[in-house]
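For reference, the structure I am asking about is given below.
With one protein chain held back, the other chains of the complex are shown just where they sit.
Letters are used for the chains, namely A and B, taken in the order the chains are written, and counting of residues starts over at 1 for each.
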Amino acid sequence: MPSIVTAERLSKTFQVKVRDPGLRGAVRALFRPRYRDVHAVRDVTFRIEPGEIVAFLGPNGAGKTTTLKMLAGLLYPTSGRVEVARFVPWTGGPPFKRHIALVLGNRQQLVWDLPPEETFLLNRAIYDIPEADYRERLAELVALLELGDVLTKPVRQLSLGERMKCELVASLLHRPPLLFLDEPTLGLDVTAQDAIRRFLIEYRERHGATVLLTSHYMQDVTALASRVLMINRGRLLYDGALEVLVARIARTKRIELVFGGGDGNRVTAEALAAFGEVKTFRFPNAVLEVRREEAPATSARILAAFPVADLSIEDPPIEEVIRLAFARGVEEGE
Amino acid sequence: MITRYAALIRNAWLVDLQYRASIVLWLLWGVTEPAIALGIWWAIAGDGSVAGYARDDFARYFFAVMLINQLTIAWDSWYLDRWIREGDLNYRLARPLHPAHEAVAENIAYKARTASVILVVWLLVAAAWPAVRLPFDPGRWAITAVAVLLAAAMRFFISFTTGLLAFWTTRATAIMELHAGVSLFLAGRIAPLALLPPAVASVAGVLWFRSMLAFPVDLLTGAVHGPDAVLRGLGGQIAWLGVWIVAYRIAWTRGIRKYGAVGG
Partner (left out) sequence: MRRVIHVLGAFWRLNVAEELQYRANFVASVLGTLFSMATALLTLSLFFHHTTNLGGWDYWEIVVLLGVFNALTGVIEAVLRPGIGQLAGEVRSGELDLVLVKPVDAQGFVSFRRLDLWRLSDVVLGLALAGYALTRLGRIPSVAQLAAFALALAAAAVVVYAIWVVLMSLAFWFVSVENIAVLFDAVYEGARYPVSAYPGALRFLFVYLIPIAWTTTIPASALTGRLRPEIALAAALVAGLAFALARALWRAALKRYSGASG
């Protein structure tokens, strides 16, 4: 069965005007502009099969959104080939657009001053959805996202989480086989993030949609995606299962501690160092790095030894995982 | 397509409903400009006439300007400029609907609301003030309707095309304002074209400005008569509409190409 998304040596280079500061620079830029190349996406190759949930992971500016926009047909590649649902996105036109849904985290398609219902009705007309299908799909989506009576309130009165959920409803009414989500959980509280992740899994289960999302939250990836494409500075660093990557790269975990009041003398950086590598220590906060396998046991020992008010076990920040990945030269496609 | 337009217009109508107070204010602006112009010309005309326009003629002219300007006005350059700069164009391009349709629907919804108000105001004023009454002439009114439609379409394309310049410059709205400033004279908003120095008036006639407003207004008030003049005027409108449609197509194709190169 052919892949639903194929990208071969996909590259995107932007030409950015270079301007010297000051008035003279401004005038020069007007008459003889100079340009500098920004390689947003370099030589990226991957295939996605129908029904997969794939996460593009990377820090800000890594090229995730640019790649997504190329897949959605908003940008055309500088070089390389891309094919989505057997269309070339850039020239696909309306037939292609019926196959996709694009949700951008920071901009919304919901009409601000009206209830979400109105945007749904508008999309029904734009995508030519038959009445019966519309009712059925709307009911299903509303139930899955637990939206209830939110639909009749103007969008401007909704919380960020509610708005994102409605945004998803609006995008899925035409039941596209492909879902492109750019930073879908950005700025949401934990409950909302969780709800959206659960929804995406359930939706994929029911309808076999292919979901591509970009994110810089590790939790999005761990909860949702079986497969992660790590992108940094335009290059694809890693393509595969997350556990494999983390196990290979991020051999450590971080224990974040907040110490309780009382005997402040007992807790010193030295005392803590016995349990692992002390990354930061500013009483009452501390961060300790320990080997991944030892994290639970070490946490138990710390709780026994010190007056701990709060403790959490975290993965190292994504930037660090990527830095490590880069430093250790993880090859593409592994 | 009809269902889509129905949905788009309904949407725009509902949004306008939320902003009805603002719309009233914009309407006020649309009324005071011709009202002030009328006031000044009224004073100038005195008991005589200016270039063939007596007081009553001015009154009829400016009421017609009020109505027809409201029916033909377009402001899409501001919308487009904002969509392009604020990234609101992206999701519109990902839909299987050309963004221009949304702009047209919004235009129609707004005008349905505002023009009807002006029409009612005109009728009320006409009840008390004979000067602004028009002779009952359905034939003339029908032809005027055609001219108004042509003018509205052309002004839409002018506005949309200028808005597309936002793909290349941050000053697209300034260009639109320049155009609005010029059309104050050449389209006949400040005075009937007959009152302009002949050279200027002919420029207005040769270019698209007369087709924008002055011609439909003159049709309605009866200043243009005889099949020759009417046909020439309509012909001019059709020709310039064609020109601006071509301009729009070029701007759109090139603009989208540029957008696909650098993004939004």
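A few comments on the model shown:
Following the convention adopted for this analysis, contacts are C-beta pairs under 8 Å (C-beta built on N, C-alpha and C of every residue); 3 or more make two chains touch, one makes a residue touch a chain.
Computed from a predicted model, the values in this text were never measured in an experiment.
Here the missing chain is touched by one residue of B:Ala6, B:Ile36 or B:Leu123, and it is B:Ile36.
Shown as candidates are B:Leu80, B:Leu93, B:Leu195 or B:Val230; the residue that touches the absent chain is B:Leu195. Of B:Thr3, B:Ser22 or B:Ser116, it is B:Ser22 that touches the chain left out of the display. Contact between chain B and the absent chain runs through residues 18-22, 25-26, 28-29, 31-33, 35-36, 39-44, 50-51, 171, 174, 177-178, 181, 184-185, 190-191, 195-197.
The rule we apply is simple: only the chains that are shown with their structure count from here on.
Note on chain placement: the centre of chain A and the centre of chain B lie 45 Å apart, centres being C-alpha means. Those residues of chain B that touch chain A in the shared complex are 3-4, 6-8, 10-11, 14-15, 18-19, 86-88, 90-97, 259-264. Residue ranges on chain A touching chain B, taken from their complex, read 14-15, 66, 69, 72-76, 90, 93-95, 97-98, 100-102, 104, 106-109, 111, 113-114, 118-119, 121-122, 124-128.
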